[in-house]
Each structure stands twice: as structure tokens, then as C-alpha cells.
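Reviewing the structure listed below.
Then we have chain A:
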Amino acid sequence: MSTAGPPQGAQHRSAQREGTPVSTVSVAAPLVSLQGVSVVFGGQVRALDDVTLEIDRGDIVGLVGESGSGKTTLCRVLVGLTPPTSGSVSVGGETVARQLASQPLAFRRRVQMLLQDAVASLSPRMTIGRTLREPIAIHSLPRAQAEQRLAAILQRLGLPADVTAKYPHQISGGQARRVGVARALVMQPELIVADEPTAGLDVSVQGELLNLLLDLQQEFSLTYLLVSHNLNVIRRVTRRTAVMYLGQIVEQAPTQALFERPAHPYSAALLSTNPAIDPAKRARRIVLQGEIPSVVNPPPGCRFHTRCPVAQARCKTDAPALAEAGEGRLVRCHFPYSLSLQR
Partner candidate 1 sequence: MHTDALRYLGSRLITTVLIIFGAMVLLFTLSSLVPGDPAAILLGPQATPEYSKRMIVEMGLDQPLHIRLWRFFSNVATGNLGIDIVSGRSVTSMISAVIPYTIILTFSAILLAVITGIPLGIYAATHRGSVMDSILAFVSVAFIAVPGFVIAIFLLLIFAIWLDWLPVLGTSRSGDWLDELKRMILPTVALALGWVGFIARLVRTSMLEVMGENYIRTSRAYGLSERLITYKYALKNACIPTITILGLGIGRLLGGAVLIEIVFARPGLGRLIYGAISERNYPVVQGAVLVVVVVFVLVNLIVDLSYSAIDPRIRHGSAGQGGGH
Partner candidate 2 sequence: MAVLARGAGTDMGAAVWGTLRKVCTTLTGAVGFVIVVLVMGCALFAPWVATHNPDALDVMNRFAAPSGAHWLGTDHLGRDLFSRMVHGARVAMQVALSAIAIALTAGTALGILAAYLPARSERFVLIVFDVISSFPSLVLALAAVAVFGPSTGIVVVIVAVTLIPHFGRVARSQTLTLKSAPFLEAERILGASWPRVVFFHVLPNILGPLVILASMDIPVVITIEAGLSFLGLGVRPPLASWGGLIQDGYQYLSQTWVPVVVSSVALGVATLGFTLFGEALRDAVDPRIGREH
């Protein structure tokens, strides 16, 4: 398995995880726990439906899915921007709702997010310096100490000193992403939710940013939830991956296992949309029919049955539950492994 990168602790944990069934409590309680979380907008838009997900401290979990899959809603629930309609979300053993009610600022320091559009996430009429001092002002952090920390972070991220005098439209996309990272790090968070951190970046510079994020994870003992539509990034960077379809998690597995042998037919189809450059490595292309149904009126039974190439009669009526399927993976399918990537 993962040999080179992860630090001792992480390796230790992932070894543990493989040995024990996921549903039972591991030795260290997970940092993040979503239990049966649903989000319904306006009474009919089921943006999230019965989502259960745990993220261990120090882990990097990837989230993939297409539009309407609920990735963004899941992120917003996790950082406390969208309250769940039902189910519970807890970070560090206490529910987000309770933390937001009793000590909201402490929760904000604990959980931070990197927004997808990095340039737009910086206030357009503020200098970068002022934006970076927003967390210090909002949280009344001890000034001298915080300034010192901020200076150290800027240097660590390789941002030039004069960047603080500039406005967001005067810096590059790569710099804007780093400013976003710096702003989050000032708060010394435990969990960082990164929504498409490499979207819009050219492939020649995305590696640099990902290396940085990986290094920071070690240095600041961070936990990441990484959302990306770039399957190569997910495959390379994350240790576990959750695949979402129409507001549900359809499969959740160690990343390597998932990419080698997806269990859910949707996972298989999604992974097959990313053809490898090397023809020898290229998997069979599975082309799904039809379009993604609307979350307002999701199909009955298994939500994927309308497009599933291997659906059977049962799938049209019985909604499958997220069930274990070996290798520490959970699959929401009556017939896992029935669609293979192999040619």
C-alpha cells in the first residue's frame, strides 16, 4: 500500500482502518463524523440524502461527483454554512450546531475552507494585507503573536512580501490560492475543506500547489477534505475517496482500491471518463446513457438505476443502503462489482 509519503501516524491509522470494519469505532475517534445527514432546500430539493462519512484526524479524504451530486452542499454543511435538515454533523466529537451556538468563533478557528474561486474569495476592495488580517480582527487574536505567525506563513508559502500591498486583481491565480491558504492557516485550523483547489490552474502549476498542500498537512497536522473533478489529483493526493451521485454517497473506499477496482457501477463509469494518456493503461470506456436526473424529483429505488448499465428489476424499487463490501469500503449497490473497468 502507500509506502512513500504518509507520516508514521497516518500509516499506522490506515493500517488500523484496513484491519477493522469501518462502522465500528476505531481507537482514535474520527475528527469529522456525518451521520445520516440530509439537506432539503425549499421542501423539495434534496441536495443531500442520508450522507454518512467519517474523516480521521490527519487523513486526506477526496470527494468526487458531477453537478447536482451534493459535493458543495456537503462542504457547506461541514463548515457550518448550511444547517442539515436531519442527521448530525460533528467535528471533534461535538456537533457543529452546538459549537456554533455556544462558541461560534472557536468552531470557525477549528474548521476552515478554501473556496473554489480563489481570486473571488478575496474582498475586491481590500488589500491582500487587510484580507489576511481579517481573521486576526474577527477573532481578536493577540496582535503581535498573530502578526508574527502571519509573516512566517507568508514566507512559508513563498508569497513575496509586497503582495500584501496589492489588490486581488493585481495578483496571479496561483498567488490568490496561496493567500486563501494563508488566511485559513492564520486560524490554526484542524480541518481544511478544499473545494476544487486546482480548478482553473494549468496543469504545469497545479503540482506546485498540491505539493504545498501536502507539506502543510504534515507541518500543521491538518486534516483535509478535498473536492475535485480532476480524478488524477484525487487519485494521487487522497487516501480515501467518497463518490457522490444525486446527493448520496454511492461508494467510499481507500483511494487506491477504488481506482483499481470500483465496486459501484457509477464509480466505474465515472473513473472510465478519465482516459489515460498511455493506451496500455487506458481502461474500457463506459458511456452512461441519458442525463443526470434532477434532485427535485430523484428516481425511486436506486437513484442510479435510470442510467445504470447493469441495473436489474430490483434496483427500480429497492433503494440500496450503504453496505460494506470488503477492503474497508462501503458501497450503495445491490450488485457491487458487476461493472468492471477491465477491457
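The candidate set was assembled so that all candidates are chains of the complex that A comes from, given by their letters.
By definition in this document, contacts are C-beta pairs under 8 Å (C-beta built on N, C-alpha and C of every residue); 3 or more make two chains touch, one makes a residue touch a chain; residues count from 1.
No experiment lies behind these values; they were computed from the predicted model shown.
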Need the partner of chain A in this complex, chosen from 1 or 2. Which is it?
2
Residues of chain A touching candidate 2 in their complex?
79, 81, 104-105, 107-109, 112-113, 115-117, 120-125, 127, 134-135, 138-139, 165, 167-169, 180, 183, 187
